[in-house]
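Left out: one protein chain. Kept in place: all the others.
Read from first to last, the chains carry the letters A and B; within each, the first residue is number 1.
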Amino acid sequence: MPGKTDKILEQIERSRVWRSIFRSGRGGSPLHRALAIQQNVFLHLFSTKVRKRMLGFNATWYLGALTLGTFLILIVTGVLLMLYYHPSVPQAYADMKDLQFVVSSGLFLRNLHRWSAQVMVFLVFAHMFRVFYRGAYRPPREFNWVVGVVLLLITLLLSYTGYLLPWDQLAYWAITVGSNLSKAVPLVGDKIHFLLLGGNEVNANALLRFYVLHCLILPLAALLFIAVHFWRIRKDGGLYVHQSDPKTLAASKKVAPEKEAK
Amino acid sequence: MKAIKNYLSSLWRALFGDTMRAFGVVSVVLLIALAIAPAKDHFSQWHSYQNGYLSLIRDRSDAVSLRRRFTPGIQQIWLPELGVVDRCATCHLGLKEASLADVAIQPYRKHPVIPHPLDSYGCVICHRGQGPATTVVEAHYSQQAGVDPILPDRYIGSGCGQCHQNELTGTPQLNLGRKMLAQYGCVNCHTVKTPDGRIMKGTDDPPSLEHIADKTTREWIFSWLKDPQAYAVSATMPNYNLSDADASDISAFLMSSSTPRAGDNDAVLIPVAKNADPTAGASLYGESFCATCHAVQNGAGNLVGGDVGPELTRIGNKAKPGWLQAWVENPHTYNPNTLMPHYRFTPQQVALLVSYLMNKSDSDYGANVQLSAATPAQIAHGRRLVAELGCAACHKINGVGKPDNFAPDLSRIGSKPLAQLIFLPGMQHTLPSYIAGKIKQPQAFGPGLKMPVFALTDLQRDALTTALLSLDDRSQTMPDKLRVAGFQQTDYEPAGQAGKLMQDLACFSCHRIDGHGSDLAPDLSFEGSAVQRQWLDNFLKNPNTLRPALTRRMPRFNLSDADRKILTDYIMVVYQSPNIDPETAPPAVNPPALVEHGRQLFYSKYACQSCHIANTKTDKGYIGPTLTQVGSRLNPAWIYAWLKDPQALRPGTLEPNQKISDDDARALTAFLMTLKNSGAQETTR
Partner (left out) sequence: MNDPKEFIAGFDSDQRRSPTRVVFVTRRTSAQVKANYEEQVQTYPEVLFRVVLAIELLAIVLVVLSLLFNAPLEGIADATHTPNPAKAPWYFLGLQELLHYFPPVVAGVLAPTMLIVSLVIIPYFNINIEADGLFLNDRQRRLQIFYLIAIGLLVFLVAFHVYVAAVPTLLVAIAMVVAAYSSPQSTVAARRYLANKPLAWWVMTWFLFELIVLTAVGTFFRGPGWSWVLPWGS
């Protein structure tokens, strides 16, 4: 049985169509594997090789990868939620009720989106502190740290703009409290407040504005900066290695070379 | 032990031995986890209720037609104007099935008959609950903020009251509650803006206390303040649970702030004639229909009489005789705005009534009250208490102004968020139980709360709660066209001498004209079109009733001929209906053939005798007024117009519009005009 499946898979991979899409070709050699990364528009952001000791959980706690994971979950659930959501008053709130009671798995989708968002904010902060305490922000990675700070702000803004969309009391007052802060900016505070809300108070205009920010502008900005962030990891010399960290060094030595060769 | 360990470690290796294996296993687990939510949807509650319905109707005789009317899936009623989405019918599947009225298990029973089609009104407007929900708990007892739980059935009338600001025959509880809001003076402290834009006004007519010292004693005030219902069970004055010292200080302040009025106590009491019948006072009280407005407790402890004026069971304990005499002579001298008419009693009648009333006393009442003379400090304290307790919100008191916004606005109390409420321990955390609890024991909800305890029965409390619940966000924000406006008092005042006379006789305490006045007695707006001048004059001279079954009747005022003429002239000229054209009216006297035709129509075609009596010997109708003398009372033009369209002349009358043809109406009018009284006007039944 497995032999047959392998044969079919092999046939597919040898087909012209497959080869026209995946240029790396068939084979398990380091070249083929390197090409698999290099020839892919998304994966080429990463380097083709990674220091072995960075694979261990201790080196990074996988915080960056997990943050990316929450972001992907948020995109998928967010797009699905958009199918049921009208950014208008009071339909937005009615849509929450519809999601809860009549949309198949609607409540689950909303829960997953909400909790993933909270977890993402937490993970971004955790990632930042982890990077700091590892010393991974130092030159030549200083610009990537700045990109990270920008991504932190985008994440917070994404979460904040999304907070208004259910149009319930929680949303309304959280945004009211938050947006009132902008009034405190000297000289142009009221203008900023007006620009942010599309009016002088949180109303249907603000809802529409936050919807566009949340679903279009901020995710695009996030994608852009995430791409830069990943690309800079590669360009700045790969994941940062603490030279004198005996723990991770020892971990990498443990693996016997023979086993690896298989 | 070791075997298990080995087995487990080999299992671990098999599943998570290398990255690819672990990836495969974890992916499968993730896929399974993702499949749980859709699976939960498939086994949702409403599916099983719909299956339950199908198995319920399977064995019934009308299974085929029930099955045909059943549509699977979520059922929804959407009322965009009210922002209502209602999915109750997803599980409540038999609401419209007449044959399921006997079903014992909910949610399948038929809905009782109501005046509105279910499809266009939905459920949550009356029952509350969460309409969009499709689970039992969320629909009925949701804990989500901003969602009402299902309203207990006894308050269901509040649903009607959201749109209907008028009185409805089907909602006695709501009507009572609304009436009580005005009658118990709730609206004197609380602002209540009804959804049709009226500010509710009190109808309790709280007495002015500006001259209270003329009327009664400090001891009586003390006893009254301590417990108003001990003096009169029907008193609407609430109990403030005052301490003896506080009640004493308030009484001292009220006595000291009162200014004397000439004629209240300084006039000489008229003695009752020596030869007077001992029952003459009681007879006069009865003949004057005092009981229409005033109640008295009888031997069995039941109240007999109306609730317009104060209860008189122990009036002798309260009133000073001099004041009472002045009051009975002409109440308008003491209180120009009183609802009580100026009866124009003869001095002897006044004496009889005063002595009759002063005998209505209870020697035990207030017997132990001994108040020492008040010090200035006590009076000052009394004044402070009067201001703090808001006495002046209802009563006029010298030196204390009416407080503004003394109590919270109740215009939207029916939607008050639970988060803003404080509950007593052991209380259900729902809005109805909060409102009912607050009415029952207002001071238990926190220290320093001023609302007093009103003496109410459970029924009255439920009625008030119902009326308050109807004042919700929906009622205040719905489109105007969905609302049925309530009755709004106009400020109509008749002019001239007749106007003064009508004021003096307090006609508007019972009658209504052009939207002003009470509805105890017939509306007189078109009285001039309706009645014959001679009849009206006789009626004012000696009123007798049209409807013998009624206990409230027009009292006799000792009007002078001149006064009577002024009134009659004014009514005949001014109170004319624009809907009656005297030109086309049938004549008062008609050929016998037409009269006979009318009689036959009366008895056979239209069967008027089912409600009216034209012949006292044969007819049994009691619902409508007796017609034995209608030919001397009403104008033929009015009768004709009335037969054609009764509702046009008096909206809401019970008389059906039978679409009587012109010819039939003429014949009926001809017949009715022959029903005249035989000379003397005393021939009442």
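The definition used in the following text is that a residue touches a chain if its C-beta (ideal position, glycine included) is under 8 Å from a C-beta of that chain, and two chains touch if they have at least 3 such contacts.
In this text, all values refer to a predicted model and were calculated from it rather than measured experimentally.
Q: Please pick, from B:G197, B:G286, B:G399 or B:P417, the residue that touches the omitted chain in the full complex.
A: Selected residue, touching the omitted chain: B:P417.
Q: Of A:L80, A:L208, A:L224 or A:V241, which one is in contact with the hidden chain?
A: A:V241
Q: Just one of B:A63, B:A145, B:A245 or B:A267 touches the chain that is missing; which is it?
A: Spelled out, the listed residue whose C-beta touches the missing chain is B:A145.
Q: Determine and list the chain B residues touching the chain excluded from the picture.
A: Contacting residues on chain B, toward the hidden partner: 19-20, 22-23, 26-27, 29-30, 33-34, 36-37, 40, 144-147, 417, 419-420.
Q: Of the residues in chain A, which ones touch the absent chain?
A: Chain A touches the missing chain through residues 30, 33-34, 36-37, 43, 46-53, 55, 62, 65-66, 68-70, 72-73, 89-90, 93, 96, 100, 107-108, 110-116, 118-119, 121, 125, 128-129, 132-133, 135, 137-139, 141-142, 145-146, 149, 152-153, 156, 159-160, 163, 166-174, 176-178, 180-186, 201-202, 241, 243, 252, 255, 260.
In the analysis below, only the chains that are shown with their structure count from here on.
Q: Centroid from C-alpha atoms only, then distance chain A to chain B, rounded to Å. What do you get?
A: So the centroids are 63 Å from each other.
Q: Mind pulling up the chain B residues that touch chain A in the complex?
A: Residues 37-38, 40-41, 74, 83, 85, 87, 130, 132-135, 138, 145-146 of chain B touch chain A in their complex.
Q: Please name which positions on chain A make contact with chain B in the complex.
A: Contacts found on chain A: 90, 94, 97-98, 100-102, 104-105, 108-109, 168-169.
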